[in-house]
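Take a look at chain A:
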Amino acid sequence: MEDIYLSNLAEIVDIKKETPDVKTVRLKFKDGKIRDSFDYKPGQFVEFSVFNEGEAPFCISNSPTRKSEGIECSIKKMGKVTQAAHELDIGDTVGIRGPYGNGFPMEELKNKNLLFVAGGIGLAPLRSLINYCMDNRADFKSITIVNGARTSKDLVYKDEYPKWEKAKDTKLHLTVDCQEDNWTCMVGVVPRILETIRPTCKDAVTIVCGPPVMIRYTMPVLLKIGFCAEDIFTTLEMKMKCGLGKCGRCNIGPLYICKEGPVFTYARLEALKYEF
Partner candidate 1 sequence: MSKKFMERIIGREELIRVIEGLLGNFQVVGPRELPGKGVFYQPMKNARDIYLGGGFTIEPVKKFFLSPSECFFEQKRNESGEFLEEAPLAGDKRIIIGARSCEARGLTLLDKVFDSDYKDSFYINNRKRTTLIGISCDSPDKDCFCTSMGGSPTEGRGMDALIFEIGDQFIIEVISDKGSDIFGSAGSELNEEQKKLWESDKKKRKEALSRKVAVPDGLDKAFGSPYWERASSACLSCGVCTYLCPTCHCFDLVDEERKRLRCYDGCAFADFTLHASGENPRPTKKERYRQRAYHKFDYFKKNFGENLCVGCGRCIRHCPVKIDIADIVANAPLDKES
Partner candidate 2 sequence: MTKEGWEPNIIGFLCNWCSYAGADLAGTSRMEYPPNIKIIRVPCSGRVNPLFVLKCLMNGADGVLISGCHIGDCHYSEGNFHARRRFAVLKRFLEYLGLDPRRFQMSWVSASEGDKWSKLIKELVEEIKTAGPNEVTGDD
């Protein structure tokens, strides 16, 4: 019987410094069999091990269609594991366990208008889905991306913005919390930006990911614009350790976010009478 907690060894093939405290690490599994058989949906996450430091959950930030280049995780320097991850170099060995979580419901997004709302590092899980849509552009209608950050230095994946803007029927709105010199795009927190651009909610679905405070203020705006709670998807950020719905940390009510989530419709979260 195989050990469900065993990490698979992976080698770091590329490290990209996105912001002063966020790095995107690209990994390749050392074991060829696992490299080929490892498959995932956008929005799923892996348990990333820095050995002798610990394990932490990170969403896979590149699209499954580009899996051959390796799987990417964007890591913000916060605690013990992430600080250790930031000290790793190309060629170092880490552990990957997963993929876990339900990921985004791809069928419900097909031939719909998509509105992506991201805050700070929240763009990481959405990037996986955005690039998936770019690689299957015909399956989806219009795409609108609203991406905010505290300062322009905190915007992640800057090199992908030109590609997204040039894509068919795709609009990208960047915003920072307050005005900076030589900043040409919008200024203001994401909820207020949404109110100004008022993206269409007809035959549209929105995917939101960001810090809890942003989610708390964005939801009412989306409802006001006309999105119904079933069409608002969000991926929750809870404390996770096992990823298998066993260790008792990530639950909201009877739901284990790491197993039944982390992607939920806002309707399902509201129906939960438990703390959210």
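On how the list was made: all candidates are chains of the complex that A comes from, given by their letters.
As a working rule, a contact is a pair of C-beta atoms (placed from the backbone, for glycine too) under 8 Å apart; a residue touches a chain by one contact, two chains touch by 3 or more; residues count from 1.
Source: prediction; values computed, not measured.
S.K.: Pick out the one candidate among 1 or 2 that is in contact with chain A within this complex.
M.R.: 1
S.K.: Can you tell me which positions in chain A touch candidate 1 when the two form their complex?
M.R.: Listed in rising order, the residues are 1-7, 9, 49, 51-56, 78-80, 82, 93, 95, 211-212, 237-239, 241-242, 244-254, 273-275.
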